[in-house]
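What follows is a set of notes on a single structure, which appears directly below.
Below is a slice of the complex: some chains, not all, each in place.
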Amino acid sequence: MPRKVITFGEVMMRMSAPRNERFTQARHLDVIYGGAECNVAVALSHFGVDAAFVSAFPDNDLGQAAINYIRQYGVDTSRVIRRGSRLGLNFLEPGASVRSSKVIYDRAGSSFSELSPGDIDWASALNGADWFHFTGISPAVSESARAVCAEAVCAAKDAGLTVSCDLNYRSALWSPGEAREAMRPLMANVDMLIGGLEDADLCLDVRVEKARSRDGMGHEACEEAIAGLVEQFGFSRVGLTLRRGKFADSNDVSACYMDGSGFRRGCVMELRGMVDRVGGGDAFAAGIIYGNLLGWDGQRTVDFAVASGGVAHTFHGDFGLASAAEVEQAIGGGGRMLR
Amino acid sequence: MPRKVITFGEVMMRMSAPRNERFTQARHLDVIYGGAECNVAVALSHFGVDAAFVSAFPDNDLGQAAINYIRQYGVDTSRVIRRGSRLGLNFLEPGASVRSSKVIYDRAGSSFSELSPGDIDWASALNGADWFHFTGISPAVSESARAVCAEAVCAAKDAGLTVSCDLNYRSALWSPGEAREAMRPLMANVDMLIGGLEDADLCLDVRVEKARSRDGMGHEACEEAIAGLVEQFGFSRVGLTLRRGKFADSNDVSACYMDGSGFRRGCVMELRGMVDRVGGGDAFAAGIIYGNLLGWDGQRTVDFAVASGGVAHTFHGDFGLASAAEVEQAIGGGGRMLR
Amino acid sequence: MPRKVITFGEVMMRMSAPRNERFTQARHLDVIYGGAECNVAVALSHFGVDAAFVSAFPDNDLGQAAINYIRQYGVDTSRVIRRGSRLGLNFLEPGASVRSSKVIYDRAGSSFSELSPGDIDWASALNGADWFHFTGISPAVSESARAVCAEAVCAAKDAGLTVSCDLNYRSALWSPGEAREAMRPLMANVDMLIGGLEDADLCLDVRVEKARSRDGMGHEACEEAIAGLVEQFGFSRVGLTLRRGKFADSNDVSACYMDGSGFRRGCVMELRGMVDRVGGGDAFAAGIIYGNLLGWDGQRTVDFAVASGGVAHTFHGDFGLASAAEVEQAIGGGGRMLR
């Protein structure tokens, strides 16, 4: 598998209240680093893929800490640039039982958000790569980041890379109207689209008529959305995730996927006792990309991707840390004692 | 909402074994401070109510630590007195799965238990307040505390405050016979009664004939108990809680409530992955009081109170730390990711 | 209950990644000490039985730490010997949700594995005892340990002790073929056999024809296996455990048991939110032995043993730390608040 994947986006320092504490109780915060696109690179690296990450970090000890954190997992960070004055932050108060998780973002003025076209030498950054992945968070961060994102997508397309995009709508960063205005033009250069079911509407204005029952997973609606996306934007592959659940550590996840051979419904993975609610969608995206790199059929690809996303919730932090073998083991029924 | 609530009772230092350890394993103990009546004040303060707490603390560094712990949450502690030689303690070994939680109380000779009538200047302590709340724990602690409790209730009634009482039967402190003898006379001055279903019998000798099925929540029996309580004691409002569950971190909670407009059954809140098993009843009481302060109808009041009690189990420590908005969010189905 | 039980086997230092971390994330490891046979002794000690443990530990600070760890729970360690160069180790990565637990053993060359016949003075070690317990792990550790095991079993039988064996098949230590070759000869001196359902085949070549349905517990197959074991080896008592579950912290456990009075099916204990996945089988064995020491009937014995095994999963570490009263409380429905 000699193919190389490049992802591009922002990494934040995430500080989370430990042991179900509120911020008003916390006397220390757990620190990890992550961001949607970086998370994809790390998950791919664990699958054995040659993955590199492109971004901007401040030239201070916190920027260095973020880079060290990423490269420990084997992701190539030699293409990042050091500039700007601060690292983006977010504060996470993980939920518990019937209490929701809360995130306070503090990323304005970050090194990444202040990137401008020309700051990154894309010819060099994309050199030797086969695949380029970005998400809808980067264009949402700032106008200049949006321009860099467009620049990157064009460069990748010109260089003959496959381009994938995870819509990743974030209401804290923009409104659906803003998202649609920014995202729709970028789709022309996207080969594979990934997202949550709701993102199709929120980011691309593709609506679904099929009602989603309270208890169902929503595969029907999902297929309708995919059909709409393909019709409007001509994507060759689309994977949309589904999620339901009523407790903070308990979700059922699944997905629908379409490639040239038609629609596939992914397995439904029940998750109880999730460790970290962040990063499942990114590990799903990594799973879809991985299946494509290996030329798997659609069913195997989507089942693997669902499991990749599910298993990622069993790790503290944003990153999916499972090998491909461990992901497949979880499909067959996880949770045993291996000794 | 300019109304001020006063609560009166004992605060203990609670030392709990961390991470499901037994006391024989624990090399450190987590420390919080709390007590039924103080817990009500803290929950009300989080709802935006002006709440003050009256109690006695020893004049040493542990008494100061307890006061600091309480006032950080905005409760007015200017009315407490400093006297006596020790802070009441309890040691909690939280259960896990099929193992029950255990509490070792060590509160004999505490500053609170040695309070005598006249020690507190009730005219001053109740000044400016609209509501007075106490529980059945205070009269159980010692004879002199019982007398101070009677003194307080009379003073509150004389001063025109609404008086609420949570029965809170504790078998470690007294027998049902002792409880009934002490509690029944106090009821004459109580406007609103709160308790668990079993407390009606244990503290006030009001029995229920309706069988409670193993799987049901027990709303019918609860309504019967409320009817009996109203008939015997003439309370204008009564709220009784219901609880079922077979694992240490997994309960279903509900309640019945009666005010002038009749009986209301509260929503049933399923709780899985509870963080702390203590303090739910106190947050329920705070919810009932809050609904009354705001003039909500019975259904809204009891649903809010059930959710307040349920969400309180998602916080480490005795205190309910949710805002009113967060409580209402949990009614609608909690456990999501808010970002 | 003046009867004394001796158990014999290896104790390892177990280092486990905390808080659901992977080894690649862990910056510290939680340390406990344990081993199947020692675990049985500790559980029996908590039931009030006079229990002693025989083993070999290196004469260094880690060997001392292991001994101290065991004797804190009242097990007599005066019969252990100090020799050899290292303490056996294992590294545990506890699973979470759909992710399995993983164990890396590092026990080659341990003091125990280098024991040779004659190293232990069995006449002295067994002095005053009524019962001897060992497991299939000891013969699997090394050839010389196997010989010591045979030596011990003969000495125990000669001295008139009741001998029990827990098969405890470990695929990391040997193949089914090796296990059968080593274990079958030892059975001649075994009075009571304990194991998991699968162990009957893996260690003793006793196969079951009855299909085990995906959702059933497997009591029928279990009874068939017991019948086969009794027929082939003539055990007077056999207890086999059953387990099902799909999440790392969620299992249902049960067992079948046969003594002179016939087959008994143990209660089914549902476990959610298990704290530690190791040691349940050992606490089950302790429960069976305890019932026999007290002369309980088969049903009471197996129900107690199932609950003993279940409750052991609520404690951090390999050891069962519940008193007999606490085990019985869990049978009746655990998870309450005792205050």
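Note that the chains take the letters A, B and C in the order they are written out, and that residue 1 is the start of every chain.
We adopt the following convention: a contact is a pair of C-beta atoms (placed from the backbone, for glycine too) under 8 Å apart; a residue touches a chain by one contact, two chains touch by 3 or more.
Predicted model only: the values in this text are computed from it and were never measured.
Trainee: For validation: placed chains = 3, all identical. Expected total copies in the complex?
Mentor: 6
Everything below uses one rule, namely that only the chains that are shown with their structure count from here on.
Trainee: For the sequence-identical pair subunit A and subunit B, determine the rotation angle of the Cα superposition and round it to the nearest 5 degrees.
Mentor: It is a rotation of 120 degrees, to the nearest 5.
Trainee: Centroid of subunit B to centroid of subunit C, CA atoms only: how many Å?
Mentor: Chain centroid spacing, subunit B to subunit C, equals 44 Å.
Trainee: Which residue numbers or ranges of subunit A touch two or more of the other chains?
Mentor: 273
Trainee: Any idea which subunit C residues touch subunit B in the complex?
Mentor: 72-73, 269-275, 307, 310-311, 313-317, 321-322, 326, 329-330, 333-339
Trainee: Okay, in this complex, where on subunit C does subunit A touch?
Mentor: 19-22, 24-25, 95-103, 105, 170-172, 245-250, 273, 277-278
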